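For this depiction, one protein chain was excluded, whereas all remaining protein chains were kept in their positions.
Moving on to chain A:
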């Protein structure tokens, strides 16, 4: 009896060489980097008691404090929405200028992408620190920070979406005698709109979370209150802030996840 010829796995495939080597390298890297940065994993466990202590002190939330933090929480959400919207709106023209299927000039694309790469390298906390220094403590600094942060992130996501579109409708609109802007409006926008909204919501989620931390630097919103309560060792208030923030983040995540599922 003869068996039909089946392809043979190579020696490398049979012994899963790639997987094993990869794992070993990863473990070595982990150990080496914790050595070099001086991270003491043991300390995490030895100080566990302090962590428990904090939890105990936070376990009696000052519920009447809720009324005080509703306003700053709303401000945090508004900051996130405003910052994300401004950033995403600014990102659209830059995404168009970065898309290789729309812009044939390598130079123009290159310069735009370089600019976007630079924006993306700026850490959001650094931005917040700078803008708090410029605009003073308050939500303006937060909004500007979030707008720039969203701009950098969304513009890249956007141009990658644009590069996947079907070029047929563009060809048709071009043959009709449409102007460049009309072509983009009629043939590009409908193809990307849903994915744009989806990425917008995704960025909004991230920004709601980020804006609580930014507030810590004085950039407005709930973070300011978080910082105050921690400084005053008023952990019963801290507990309320954390719980309330958690609820807001969960609700925003839920809404945006639902919308994104509907859209895609």
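Assume a residue touches a chain if its C-beta (ideal position, glycine included) is under 8 Å from a C-beta of that chain, and two chains touch if they have at least 3 such contacts; residues count from 1.
The rule is short, and it goes like this: contacts and distances are computed from a predicted model.
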item	value
Complex member absent from the view - protein name from UniProt, among "Glutamyl-tRNA(Gln) amidotransferase subunit A", "Lactate utilization protein", "Molybdopterin dehydrogenase" or "Phosphonate ABC transporter ATP-binding protein"	"Phosphonate ABC transporter ATP-binding protein"
Residue touching the undisplayed chain, where the options are A:47, A:164 or A:182	A:182
Hidden partner chain, touching residue among A:85, A:140 or A:191	A:191
Residue of A:74, A:172 or A:247 in touch with the missing chain, whole complex considered	A:172
Interface with the undisplayed chain - residues on chain A	166, 168-169, 171-179, 181-182, 185-187, 190-191, 193
